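Left out: one protein chain. Kept in place: all the others.
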Amino acid sequence: MNRLSILIVSMLVPLTTLADWEVNMPRGVSPTANAAYDLHMLIFYITVVIGIVVFGVMFYSIYHHRKSKGAKPASFHESTTVEVIWTVIPFVILVGMAIPATKTLIMMEDTRNSEITVKVTGYQWMWKYDYVEDDVSFFSKLADSSNEARQLGSKIDVNKVDNYLLNVDNEMVLPTNTKVRILLTASDVIHAWWVPEITGKKDAIPGYINELWVDIKEPGVYRGQCTELCGKDHGFMPIVVRAVPKEEYTKWVSLNQKNRVADKSK
Amino acid sequence: MSANIDHLKEEHHQPSGLMRWITTTNHKDIGSLYLWFSLLMFFVGGLMALVIRAELFQPGLQFVVPGFFNQMTTMHALIMIFGAVMPAFVGLANWQLPMMIGAPDMALPRLNNWSFWILPFAFTMLLSTLFFESGGPAAGWTLYPPLSLQGGNSMPFVIFSLHLLGASSILGAINVIATILNMRAPGMTLMKMPIFVWTWLITAFLLIASMPVLAGAITMLLTDRFYGTSFFTAAGGGDPVLFQHIFWFFGHPEVYILILPAFGIVSTIIPAFSRKKLFGYDSMVYATASIALLSFIVWAHHMFTVGMPLAGEIFFMFTTMLIAVPTGVKVFNWVATMWKGSMTFETPMLFALAFIILFTIGGFSGLMLAITPADFQYHDTYFVVAHFHYVLVPGAVFAIIAAVYYWLPKWTGKMYNETLGKIHFWMTTIFVNITFFPMHFVGLAGMPRRIPDYAVQFTDFNMIASVGAFGFGLSQLLFVYILFLTLRQPVTAADKSWEGAEGLEWTLPSPAPYHSFDTPPKVD
Partner (left out) sequence: MTGIKSTITKLSLAVVAMYGFSYALVPIYDTFCEITGLNGKTNEVAYVANDIKEDNRFVTVKFISNVANSAPLYFEPSVSEMTVQVGKPYNTHYVMKNNSSKQLHTTASPSVTPGKHAEYFKKIECFCFNQQTINAGEVKDLGIQFIIDNELPNDSGDIVLSYTMFDISNNIKETNKL
């Protein structure tokens, strides 16, 4: 049994130390993603401590109270005091977890005072982005290089494909340091929109509208995927968000508005 | 498991050969049928898991197209839940309940025969859909509309087979409750029942309450697809999210149906090999009952991302976290049972100990998943896959294996080979962790579940998981070999096969007679 304990401990340790092996949730670049990360680490450490205590007692008992060491069984088999203690203590720990979790949840659900609104629509199997105030609209689907490589028997080395399965033809562009309200819906079946470093996921449901908000603090390219099974190509409809400073974003909008106007006249 | 030949001779009207098994109304025969059937389904579902793991061994598609991959994930879940774990528990209930409560047989023997023989037909129908031109079900075992409404011709067949499985489970549950409530030996009050009987009684009530709800949900799917109703389509004023609510109203109790009997098994084995009474019997019963009751008010934690109102999210987060309290009580009671015991580590005990540790790890990840804001990140990733495999494989499946090793001498009169049993345990435990532990990592790093192909940064851990899965599969062939060797031996096992074993079943000879207790024993 000691081997088992070593195995388990050795598997828990990398969670915190081997960051380059991608064993943990990425730190976020927005208030909501960061709050989720902090909560995740908090609960994780609490469970690790509880685990060490409970398994510690258990392994102590397994080592010392074994028949081969001449242990004689005791006869106790109930104690109301002990039962009450180990009902109350977990309850108190849970309350301690629930308070920060509830605060975070309230913060996440508050979409007021957003500066721009983007409607995201899930399709089998691509995304459509509509910038509600700015009249920009486009589809975004898996990049051709990935799409060719992912076919059964393609013989293409996927390790050499640029951001295999996480690259799109048209990136979603968002301004940094701006509260953006994202409205989610779908055309056909349920999809879910998720970019881990920016925000948790939310379902895109046909006929109904959901919302979440993001406020990206650092420029960069952030990648995510559809996270609700939506048919055969569910694994092949990535999300790429390019966060740029506000001025650059304004330029991008004016450039793409023209395209849109041209499109409409067709 | 099938060594009742001596006792069979006493039965003058019993047909022999295949007809014996088809017409049997004996609880031991039916228990054996359930257990063998479950083992078969465990391998069928396991093969599907290996198809999945083979495809996920490296990025890029090597073996199957995405559509078939989705059929594999869907079928793997349905087969393992309804074909492997549930029938195994019913099989154990059939074998053990009459012996444990001092009854001659189950209360409703003919119904018992029916509830088993529905299963092979239902699974034949379910599996046959894989050979349809449009393929089998591919919308996940949760059958979420509108995706499941898009499915091919398989859909009505899948729904009909689920109806049959539900009917079988309900009949089985009625039988269990009728047996436990009416056929206990004189003097065995409810609070004197063995803990395994208690957990099964509560499980049976969960089945009665939840299976009809599943039947309703899938019937609505069927009428939406073929009879123009629109329960779940927005076009007719319906709502796809409604299905998720109804489904998980069944689905969460179902999760506990898959684990409560396992709690009962572990609560039987730990005291036996600690040579000490179960600590806190009463609190174990109350904890089980409160877990069962809570299971009806936590369902929406499976769907935190559908866009519930804030109050709903907070409510379901709190109720879900609350489940940690009775579950914690159980773990603490098991540890307290071991404390100052006199432990030995035969194979059933090893599996029970591994159950406690690995199930608790699954419980920890469950607690993390209960935290709604964090769940927005975990939801539908491999972190969830890791979580529920930790509670189902080293949880439910380990408990079933432990139960088989523990009661095998009682059933057959033959003792398994302890060395091989231990090898089986260590291989299974090591491989189960190699398979499922890395899934936590890829899940947290952002790999969604139910995808046939993945971005290259997830490769290393997926390779490790796939190696583990094949190792786990091979280890179970050793289990079959051990069973085979055991059954070929002569009858040598003692009536009380384990020094510390308690309960009425150990007062019977080994192997147990065809009719367990013709005259009810006295319990004081």
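A few notes on this one:
For clarity, chains are labelled A and B in written order, and residue numbers in each chain start from 1.
The definition used in the following text is that a contact is a pair of C-beta atoms (placed from the backbone, for glycine too) under 8 Å apart; a residue touches a chain by one contact, two chains touch by 3 or more.
Bear in mind that the values here come from a model prediction, so they are computed numbers and not experimental data.
Note that the undisplayed chain, when the full complex is considered, contacts A, B. The chain not shown here is touched by just one of B:307, B:362 or B:395, and that residue is B:307. The chain that is not drawn here is touched, among residues A:34, A:87, A:117 or A:147, by A:117. Note on the undisplayed chain: of the listed residues A:185, A:199, A:225 or A:256, the one touching it is A:185.
Within the set B:67, B:104, B:212 or B:473, the residue that contacts the chain not displayed is B:212.
In the full complex, chain B contacts the hidden chain through residues 107-108, 170, 173-174, 177-178, 181-183, 208-217, 220, 228, 231, 234-237, 239, 241-242, 245-246, 249-250, 306-312. With the whole complex as reference, residues 111-114, 117, 119, 121, 123, 132-133, 181, 183, 185, 187-188, 205-211 of chain A touch the missing chain.
By definition in this document, only the chains that are shown with their structure count from here on.
Once the centre of each chain is set as its mean CA position, chain A and chain B turn out to be 29 Å apart. If you check the complex, the residues on chain A that touch chain B are 1, 4, 7-8, 11, 14-15, 21-26, 32-33, 35-37, 39-40, 43-44, 47, 50-51, 54-55, 57-58, 61-62, 65-68, 71-79, 82-83, 86-87, 90-91, 94, 97-98, 101-102, 104-106, 108-109, 149-154, 156, 158-159, 163-166, 184, 188-190, 192, 194, 196, 199-203, 205-208, 210-211, 224-236. Listed in rising order, the residues of chain B touching chain A in the complex are 59-67, 70, 138-140, 144, 146-147, 150, 233-235, 239-241, 274-283, 305-307, 310, 313-314, 317-318, 321-322, 324-325, 328-329, 331-332, 335-345, 353-354, 356-357, 360-361, 364, 367-368, 371-377, 379-381, 429-430, 433, 437, 440-442, 444-446, 448, 450-458, 460.
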